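== chain A ==
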Amino acid sequence: MRKKLETRQLITALLSAVAVIALIYLAQRLLIPKYVDDIVEGGMVSEYYDEKDKSFDVIFIGDCEVYENFSPVTLWENYGINSYIRGSAEQYIFQSYYMLEDTLRYSRPKVVVFNIQSLQFDESRSEAYNRMTIDGMKWSGAKLGCIKASMTDEEHLIEYIFPILRFHSRWNELTSADVEYMFRHKKVTHNGYYMRVDALPAGDMPPVKPLGDYSFGDRAWEYLDKIRTCCEDNNIELLLIKAPSLYPYWYPQWDEQVKEYADMYGLKYINFLDEKDAIGIDYNTDTYDGGLHMNLSGAVKCADYIGPILRNEYEVPDRRDDEALASIWADKIRVYNEDIDYQKEQYGIE
Partner candidate 1 sequence: MLFTSYGFIGSVLILFLLYYVIPKRLRPALLLVFSLIIYGMADARYLIYIGITVVTVWYAALIIDKNNKAVKDYIKKHKAEMSATERKAYKKLKGRKSLLFFLAGLVLNLGILAVVKYSGFVLSGIGHMLSSGTDGVLNIPDMLIPLGISFYTFQSVGYLTDVYRENIDAEKSLPRYALFITFFPQLVQGPISRYEDLAPTLLAPHSADFSVIFRGLQRILWGYFKKLVIADRLLMGVTTLIGDTSLYRGGYVPVMMLLYTLELYADFTGGIDITIGIAETLGISIKENFIRPYLSTSLADYWRRWHISMCSWFRDYVFYPVSTSNASIRLSKWARKHISDSAGGKLPVYLSSFIVWFCTGIWHGASVNFIVWGLLNFLVLTISEELSPLYERFHKRFSFAGSFPYRVFMILRTFLLVCVLNLFDCFADVRDTLGLIVSAFNFGSYSSMEKGALLNIGLSVSDYVIAAVALTAVLIVSIIEERYDTSIRDIIRKRPYAVRFILWTCLFLATLIFGVYGIGYDSSQFIYNRF
Partner candidate 2 sequence: MEELMEILTSLHPDVDFDKEEHLIDDKILDSMDIVRLVTELTDKFDIKIKAKDIIPENFNSAKAIGALIDRINEE
């Protein structure tokens, strides 16, 4: 009799606990930002995990200067390069390192392309950007390391483990999208590429402010070393680039330091700003925000520039013969073209 009672109590307790946990989980799913409407940058990182075949030969890591400036579809169509951009808003260099570590959990690329603009930041400047990069990552040692490296003073690890603690006060900003995308994700990129088809010619840039000290911080260097040794240890070629963004201004003194570093370790470093004529960038038609980032036309040109380098100098294979892969890409290209048509209609472009 007593035993029976105890079993019943135990079952009730267990069921109750499950119910409470389920409710908290639902509340959490509802309350965390979905990044589907205005702010899509927070939705990029998690998209990678949805890829059926993650055997990419080229991985881009970095901030908006990678995810807005290269079209992986062009790299596939013209060169048969299977690539993915693991970029996110203001991805700091330590976050890029952990993004690389996270990517290596799934497959080992031949080449990693890293955009070095984030060398200028030694630590996180914004809690919100931390969340947009980190929340999308799947749980692993890489994510934990990324959190620890990124946290600002006002943040707590527990708020990453239970995001509801961070986002609970979003209850008064909930929209129908929060219900719609509670359990699914709306794709916002094409293999990590954030596409824009509209154009806004580059005008006058803000005056260049001289800096007191041009040397990059120790922590930034430390993580560049980590990225480099990680690539070395995994037999991956590391290619350093600076995207052709006119602003924020890229100081020649910074460029020098990167060149020195590249020379010291025998790495290739391409400053796309120096190559803009060779690439054929027209800042009147190839940017959508006045020279900060490329639009589709610019991103295609940049891809067409880096494609041959990847194929010839790094021997990245042409995989268009791979039927399974080709069919995956065929689907991607279809979505890509639909997006182009949709955006052209949105922006009223011929």
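Worth a mention:
In the analysis below, contacts are C-beta pairs under 8 Å (C-beta built on N, C-alpha and C of every residue); 3 or more make two chains touch, one makes a residue touch a chain; residues count from 1.
How were these candidates chosen? In short, all candidates are chains of the complex that A comes from, given by their letters.
Computed from a predicted model, the values in this text were never measured in an experiment.
Candidates 1 or 2 all come from the same complex, and the one touching chain A there is 1. Chain A contributes residues 12, 16, 19-20, 23-24, 27, 31, 33, 38-39, 41-42, 64, 89-90, 126-129, 131-132, 154-156, 158-159, 164-173, 247-248, 289, 292-293 to its touches with candidate 1 in the complex.
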